[in-house]
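Omission of a single protein chain aside, the complex is shown with its protein chains in their original locations.
And then chain A:
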Amino acid sequence: MTGIAPRLRDMERFFEGIVPSIIATSSARGIPNVSYLSHVVLVDDEHVGLSNQFFNTTLTNLSENPQAAILLVDGARGGQCRLRAVYEETVFDGPLFSRVSTQLDATSAQVGMAGIMRLRGVDIFRVLDITVYPSPVAAPIEPVASEPLLEASASLAMTLAGLPGQVDAALDATLEWMRDTLACGQAAIFLADENTGHLATAGSLGYERSGVGSEIPFGDGVFGSAARERQIVKISDLSRARRYSAAVKASAGNENLTRTIAPPMDAETMSQIAVPMVAGGRLVGVLGAESRQRLAFSVVHEAALTLAAQHLAAFIALSEASPEDQRPIPPASPPDRSARRIDIRYFAFDDSIFIAGDYIIKGIAGRLLNHMLKTHAETGRTGFTNRELRLSTSLKLPEFKDNLETRLLLLRRRLADKASPIQLVPTGRGQFSLEFDGRPAFIAETEEDGR
């Protein structure tokens, strides 16, 4: 036997089930038994699962002597290997059972055995060692090309597919995926507003400041260029051109004074990549990643990010197109007079709003927040709908498509990022409520700019 000791995860082609696998067991008295198996599945690096249909003798033997030998055959080249394994348990439901059952039903139907090969359970074995058998012809075993980024992209697609339409959760899942899959230090997601020509930071990971709510004009830097050109933009070595770190210093001032949120930036960045998110021909946003390593992003990273970007874009577009809930808004509840006061300052000249002394946001989002807080102050109401905000003429929302969902999303994430005592909490599709950690109180409106 050869000295090669492959890992289970490198043996994909042995688990295809093209050539039947075989299991040998033996009874307590040492009487061997050998049976064909229909399916052996990879569970993890140390375990395999066997489809249990009708190996009565095998099961009896395993109950007496849990040791087994399993012969697997490479479905492409015929190479054979033996797993020495110990039976641990049988599972009768759960995701692994469903996966094997579905696979078994499909292949049974194919060979005219629909219904005969019904799965009873999946027997889980711990693999002790793997032996590759010699072949009389040229070495049949080739390492299977591993595509970890492709697998990771598939995993993200499945995660997004399973989320119940909440863009917040999709953004967070994608950010985590970027950090883990690209192994980059920093990741950010920007949402695009094609009317104003700006990207807004919807979330980030790995930066000193998250920059949620900050804006980058189309065409500005790597991320803005990706938005304007709708092309992947990549810089693999920023060591000479340190324009970026200058920009970091320039924009890192006190946002309470500048009334501008600084975009997420890392002065030590060496590599950057920005991938546009497009759905139905519309620019939805940009995925951005940065690393302190030179040449951090390969063409394979580009491909993985492209898949992720378009999946997320489609997710957001689908969420926006879904009908909003029509549940009645909960009645107003009396304010808690004993709670601590939350000072709110609103400046009409730029629609900026400060909560408990902290600059939150300005522009249309500031106007929206002010409107809701005013409504709450007048009526005590905390529940709101996108629909009523859209209809409200007092908001002077632009004529063009209002992008309301994105604005509310950014506002919500900005309040969360600031850990503000006032939060916006989604309560349904197109419905949300204001939550207060204290008693909101407007400080007289002023035309001053507060600088």
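The criterion applied here is as follows: contacts are C-beta pairs under 8 Å (C-beta built on N, C-alpha and C of every residue); 3 or more make two chains touch, one makes a residue touch a chain; residues count from 1.
Assume contacts and distances are computed from a predicted model.
**Student:** Can you work out the missing subunit's protein name as recorded in UniProt? Choose among "Pyridoxamine 5'-phosphate oxidase family protein", "Putative transporter component", "Chemotaxis protein CheA" or "Acetyl-CoA acetyltransferase".
**Tutor:** Its UniProt record gives the name "Pyridoxamine 5'-phosphate oxidase family protein".
**Student:** So which of A:Ala24, A:Val91, A:Ala267 or A:Ala377 would be touching the chain we can't see?
**Tutor:** For the chain that is not drawn, the touching residue is A:Ala24.
**Student:** Among A:Met11, A:Val40 or A:Ala68, which one touches the chain that has been omitted from the display?
**Tutor:** Touches the omitted chain: A:Ala68.
**Student:** Please identify, in ascending order, the residues of chain A that touch the omitted chain?
**Tutor:** Residues in contact with the chain left out: 1, 19, 22-26, 28, 30-36, 38, 53-57, 65, 67-71, 73, 77-80, 82, 84, 111, 113, 116-117, 133-137, 140.
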